Structures are given as structure tokens and as C-alpha cells.
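The other protein chains are all here in position, but one chain of the complex has been omitted.
Letters A, B and C mark the chains in the order given here, with residues in each chain numbered from 1 onward.
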Amino acid sequence: MAKKTTRVPEAGGWPDAVAVPALIAGAVLTTVGFLMAFLWAAPVNGAALSAPELVGDVMVTHQQLISQKIFYFHMPVAIVSFVALAFGAYYGIRFLMTREQRFDTCSRVAMEIALLFVVLTMITGDLWTRFEWGVWWTWEPRLTTYLILMLIAIAYFVLRNAVDDPERRATYAGVVSVIALVDVPVCFMITRLIPSSIHPVVAREGGMSPDMAATVFVVLAGMMLVGYGLYRLRFREARLGERLQALKDMLE
Amino acid sequence: MNPILADIYSTVIPSAPYLIAAYALVWAALLVYVIIVVRGLKKTEAQMAVLEEAVRAKGGD
Amino acid sequence: MNAVETLHLTKAFGTRRAVDDVTFSLPEGSFLSIFGPNGAGKTTLLRVLSTLARPTGGEARLCGVDLKENPDEARGLIGMISHQSMLYPDLTAEENLMLYAKLYGVANPAARVSELLDAVGLSHRRLDAVRTFSRGMTQRVSIARALVHDPRIVFLDEPYSGLDPHAVEIFDELIGAVRGDRTFVMVSHDLAKGFSMCTHALVLARGRIVTFAPKDEIAFGDFSELYRQTVGMGVA
Partner (left out) sequence: MPRVAPSTFSQYRTLLAKDLRQEFRTREMLTSMGIYALLVIIVYGAALALTAHGVDIVHMGGGLLWVLIVFTSLLGLARSFAREKEQGCMEGVLLVPLDRSVVFLAKATSNILFMLAVEVIAVPLFYFFFMTSEPAAPTLPFIVAPLLVGTVGMAGIGTMLSTITSNTRSADVMLAVLFIPLIYPLLYACVTATTAAIAGTEFWTDFFVMPLVLACGYDVVMLLVCWVLYDFVVSA
């Protein structure tokens, strides 16, 4: 019975060679996005002014909501955290199928990146809330979903530390990552579809104008590359630790 | 600054600190993560050194 | 027809190989004793053979049934007696045996259960909760549980731990009584007892076979000397 040799991801090789340039490209793109957000994308109109005013060469008729600029980082970071969670669950499934310990390492590293980016999402989202509604926290659907995702990611790592047997730990971690991947979209859907308070609030989300969309896209691409670069870096470090441990075992 | 201009910027000034804080914290968090990974690498290198000694000692005797 | 056949059986996680390239075959009706220092992989090997753990490599066949292809069919052929009784303390002896009889789909569960309780001499206690039983009595119900579906192979994982000499004596008697043409595989630390009861002996160290031979080919003296060296070789 020729054992199908499952291709096991390994540190080194082209994915790692690409990692450093990806990190640099990511940093560049995000800073470009940062500048675009402030200089190029039109600010969102706030409350109407008592009278139009000439500012520079533009007739301004509404208050300019500057705080909305955080959005250009908040959304991409949130998307990347969800992509990282998807990878974590994918490698979790691969581990459950093949029992190959390497996939468990990939799943763990991907979940770490997911947790990192969820923390970033919470930071940007919370500060935006602080200004937008003047309060540090509201149980507003978007924010609660990310709080839940963060708690699940933290629970994932708490579980990993609570189990000693490596195979059992990897199996449980894989299962939890899959349940998390299923749970988060359901959480997204439920918190959005049910009006958050008894008197329904009309959603204020207007569409995105092309220039705003372009900025978001630039920052998104940048954040994806940063995420990828960090993933490869952490994966390489984890692999190094494992190879060292293997050497130690062999020495005894 | 006439009242209307003041009105325009009324949302800008108070929100500025949060905006800066947000971006600063994002970069800070990414930096902390990289530092954690690098520290991990250093720890592994130290263990590598110990291992090399052990191998040399084993080979030597 | 061999009761147990393994070919390069391996159970490893990452680089740690609990069972490493184990190959042996055991004819039906024999009694295999497995010895080895702590952490040599004895219990892991037993768990893999009894389908409680999944092998990572190699093959294993029980009475010709491949463990990986159809584990369920293999499970129907085996019984397990371990230092854990696998009995529900709050249920009575009869309820415990009826539970397993129904799960295994034994044709006439009630008759089979009372027959087994007679065999282990506990019919008078069948309506008492297992919690109230002594260690020896619990082990006897555990034997009944393991034999409820008349398995071809019985695994024993250190069954003597916690038994006083009298209980050990009764235990051996029972094993002798129910032996028939069944195959037994026992993991034990008790060198003398294990060697005396077995027809084949197998010594494991760090997951690898040190020696596997029918009992009549080795004298006990050489065997215990070899065992001392193996243990001297250091713990896994």
C-alpha cells in the first residue's frame, strides 16, 4: 500500500524567500494607504453646516468626520484576521485528516496571526467607537463579533496549554479551530440580523465611493502581505524550535 | 477662525488623539509581535549552543 | 491462522516514536506476555492493537482482519481487561454486563449475563452497585464484561495491579477457566508471573522489539538476565 506522501509545509524554500519582500511591500503599501486615507480619499460628511464655507477651493457644506479615517485600517485588518482564522481551520482539518504534526504547527501559527490581527481590529474599532459614540464600548454587532472572535482565539490557546499529550492537544486544537471557523460567520450573521435594541436602529452604513474603496484595497493588500510575512517568520521560528527538540530526543 | 470654519473642524480636533492613538497602537502591536518572535529565535539559538556542547562532549569522551 | 500479526507497526507523534517498527506474529490460542521498562511503549502497543489508538504507520491484523481497513469488525473480536474496570460504579453488576451485552448485540443477553456471573461467582451480588464491590470482585466483573461477546483475543493491561494475593489466585483460576482456544496478550511488570503464564514472551525497549520468542526456546534464567540488561539500557 504505497503511502501517499502528503506534501508537508516546511520552513525555507520559496515561501520563505518571498516572506521578507512581502513584509517590506506590506509596510510600503500600508503607509501609502495611510497617506491616501488622509490626503486623497474624500472625508465623510458629518452634520450639515449652518452655511457653506469656502475651504481652499472646495465648497464645504458638512462637518468633515475625520475619525472615519480609522475605517481604512479597521476593515482590512478585520478581513485579514478572518483569513488567518480560515487558514488556521484549514490546517486543523489537514491535521485531523493526516495526523501529520506539521499541520498542527501551521494551524497554531495561523491562529496566532488571527489573534494578533483580531487584537488590531479591536484597537481600531474601539477607538473609533470612543469618538463616534463617545463611549468606550457599546454592544454594537460589529464590535461584539470581534470580541467573540478574540475570546475564541484566546480560548484556543488556553486549551492548548491545558493539554499535555501532543497528539491529543493537536486533535482538540484542530477541532476547536474548525468549530471557530463555523461559529464566527454565524455570529456575524446573527448579531447583524437581529436589531440590537428593542427599537430598531436604521443602519447608517452608506456605500463606498470609488476613491474610498481604492484606499481600502491598498491597505488591505498591504495588511495581507504583512500578515503573510509574519506568518512565515513565526512558522520558521516554530520549525527551528521543533527541529532542535528532535535533535535533543535523538541525542538521548 | 470664523464660526463656520470652527464648525467644520469641530469634529476634527477632538477626534485627532484617538485617530493617532489607533494608528500608533496598530504599529506598536505589530512591533511587539515581531519582538516576541525574535526573542523566541534567540532562546532557540541559546539552546542550540547548549546542544552543540553536549554533542561535542558526547563525541569527545 | 495467526491471531495477531503486525508488520512494521509504528506509533509516533512528531519525532517521538512510542512504538517503532514492531513486527511479530502470534499463533491462535497462545498467551503472549509483553515486558519492558517504563515508557517502553508496552501500553501504547496494546492500545494500538485494541483499536483504542490509531497507528501512524505499518499494518496490524487480528485474526486476519486489518485494523485500518475495518476497525469495527476487529473490535468485535477483542476484549480488554485493564487496571481500570470500565464499569459504571453506580450501576449494578448485572446492569453493567447487560449494557455491554446489548451494545455488542449478544443474541440472548439475559442468559449470557447470568451465565457469566455464575462463572465469576458473583451471581449473589448481581443486584448490588459495583461501587460497593472490593477491588478483586470488581476485577472479576471486569473479566465477565470483557468476555460478554465471546472475543477471540483478550488484551490484559497490567490486570494484577491493586490485587491482593488471594484475588490474584482467583484471577488466574478464572483466566485458566475461560481460556479455551482464545488468544491472550498481557502487559505486565511481574516478570515471574508473566513468564510462567505465557507461551510467547516479547520484550520492548524504547518502542522497539528487543526479543520475541516462544517460551520453550528461552530458559527463565537467561530471560531475566536479558531483561535486566534491557532495563539497564535506560528508560525511554
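Throughout what follows, contacts are C-beta pairs under 8 Å (C-beta built on N, C-alpha and C of every residue); 3 or more make two chains touch, one makes a residue touch a chain.
These numbers were taken from a predicted model, which means no experiment stands behind them.
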| item | value |
| --- | --- |
| Displayed partners of the chain not shown (whole complex) | A, C |
| Per the touch definition above, residue among A:8, A:190 or A:246 touching the missing chain | A:190 |
| Listed residues A:18, A:159, A:221 or A:247, member touching the removed chain | A:159 |
| Residue among C:7, C:99 or C:119 that touches the chain left out of view | C:99 |
| Selected from C:51, C:188 or C:230 as touching the chain missing from the view | C:51 |
| Residues of subunit C in contact with the chain not shown | 50-54, 71-73, 75-76, 78-80, 82, 84-91, 95, 99-100, 102-107, 112, 129, 145, 149-150 |
| Residue ranges of subunit A at the interface with the undisplayed chain | 96, 144, 148, 151-152, 154-155, 158-159, 162-164, 167-168, 171-172, 174-176, 178-180, 182-183, 186-187, 189-191, 193-195, 198, 200 |
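As a convention for this text, only the chains that are shown with their structure count from here on.
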| item | value |
| --- | --- |
| Contact-richer chain pair [A-B vs A-C] | A-B |
| Subunit A and subunit C, separation of their C-alpha mean positions in angstrom | 50 |
| Of subunit A, residues touching subunit B in the complex | 34, 46, 49-51, 53, 55, 60, 63-67, 69-70, 73, 77, 116, 119-120, 123-124, 127-128, 130-131, 226, 230, 233-234, 237, 240-241, 244, 247-248, 251 |
| Of all residues in subunit C, those that touch subunit A in their complex | 13-16, 54, 56-57, 59 |
| Residue ranges of subunit A in contact with subunit C within the complex | 1, 3, 99, 101, 166-167, 242, 245-246, 249-250 |
